[in-house]
Each structure stands twice: as structure tokens, then as C-alpha cells.
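Each remark here refers to the structure printed beneath this line.
The other protein chains are all here in position, but one chain of the complex has been omitted.
== subunit A ==
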Amino acid sequence: MTAQTCPRQHQRTTMEIASLEPSLYTVKAVFILDNDGNRLLSKYYDKELYPSMKEQKNFEKNVFNKTHKADNEIAFVEGMTIVYKCSIDLFFYVVGSSQENELMLMAVLNCLFESLGQILRKNVERRCLLDNLDGVFLVVDEIIDGGVILESDPQQVIQKVNYRLDGSEQAYGFDLFDYIVGNIDGQTDRSQCA
């Protein structure tokens, strides 16, 4: 237990010299940004890394600025190793410590990308992603749990999520109808309250 209660600074300094403490906590953060650098989804697994929303968004801005121009797959920003991929108008990022095995991070990124590719039927672009955001949340949840790689095989992920694509033509119309009706309900509710 002592190792966990030891102050962070100590951990940091020793990490720089020694190799990485053996641990399953591989992923520090994962996020998906649109082509303006806006956050669509993001998860931070290390509470000490960017504890506030402001720091997180600054970090994302910084990462986006350094990566969106060239699809270089890997970058090093603010002391963190970042692997990334872009698809049409989306950017996918997986963040690990500077000591982390880059290929492990790549495995996570590839799994995320391929799983989403299957769920979204290859339409990995912003609109389709947002229409199926619930499925995207579930995919991320199946791949990483609290920083631990839970699954790295896209087939397994798809099977576990067992998600029906939303936003196909027929479903789209239904959804639209549903949406409008839902809002009428909401409005009448409100008028009744008043």
C-alpha cells in the first residue's frame, strides 16, 4: 500500500530515471475532437493529470494545434506520448505517459478506430458519430476501463456492445418524428406547469 500513498512528486522523479512501474494503467486519456478542435468525447483516467476541465480543454487545444496539420500518427506534447488518427472531420487521440510502450497505445487507438468503423458502417465522420453517440460511449467503455486496456480486439468489442446502427434511412425518419413529438410533449408539459 505504501507505493500508492507515496506522494506524486516522488513518483514522477523516479519515473524519469527508472523504467515504468509495472502496472495495467496504460491509458492516461482518450479523446475525440472534430475538425475545429472541439471536444466530442473525452475521458481522463488519471485524476492527477489535468484535474480541472479548463486544464483538460487547454491540453486538447494544444494537442489539436500540434497534430491537425499533418497525419503523423504519433506526437509528444506536454510530456505525454500521444498517438492519433484522423478520419474525414474527426480526430482520435490516445494519451499515455512518456515512458509508455507506444505500440500498446497504438493497439488501443486501432481498436477504437476499427470498432467505430464497424459500428458506423465505415462512415467515420462527425455527423454519423454524433447520431450514434450512445454506441460510441459504449465502445470506449468496452475498450478502456479506468485506464486499463479491457479489450483490444475490435470483433470482441462489437460483439460485447451489440449495437444497432441508428440513423439509417428508415430509422432516421422515425427518429425525426420521434424527436418532434417529444418536443411537443415537452412544450405542453411546460405550458401546463406555468
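Here is the rule we use: a residue touches a chain if its C-beta (ideal position, glycine included) is under 8 Å from a C-beta of that chain, and two chains touch if they have at least 3 such contacts; residues count from 1.
The working rule: contacts and distances are computed from a predicted model.
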| item | value |
| --- | --- |
| Chain left out of the displayed complex - its UniProt protein name, from "Aspartate aminotransferase", "tRNA (carboxymethyluridine(34)-5-O)-methyltransferase", "Myotubularin phosphatase domain-containing protein" or "Coatomer subunit gamma" | "Coatomer subunit gamma" |
| From A:Val27, A:Ala107 or A:Ile158, residue that would touch the chain that is not displayed | A:Ala107 |
| In subunit A, positions touching the absent partner | 1-4, 9, 12-13, 15-16, 18-24, 34, 39, 41-43, 53, 56-57, 66, 70, 72-80, 83, 97-98, 101-107, 126-127, 130-131, 133-135, 137-138, 141, 145-146, 148-152, 156, 160-164, 175-176, 178-180, 182-183, 185-186, 189-190 |
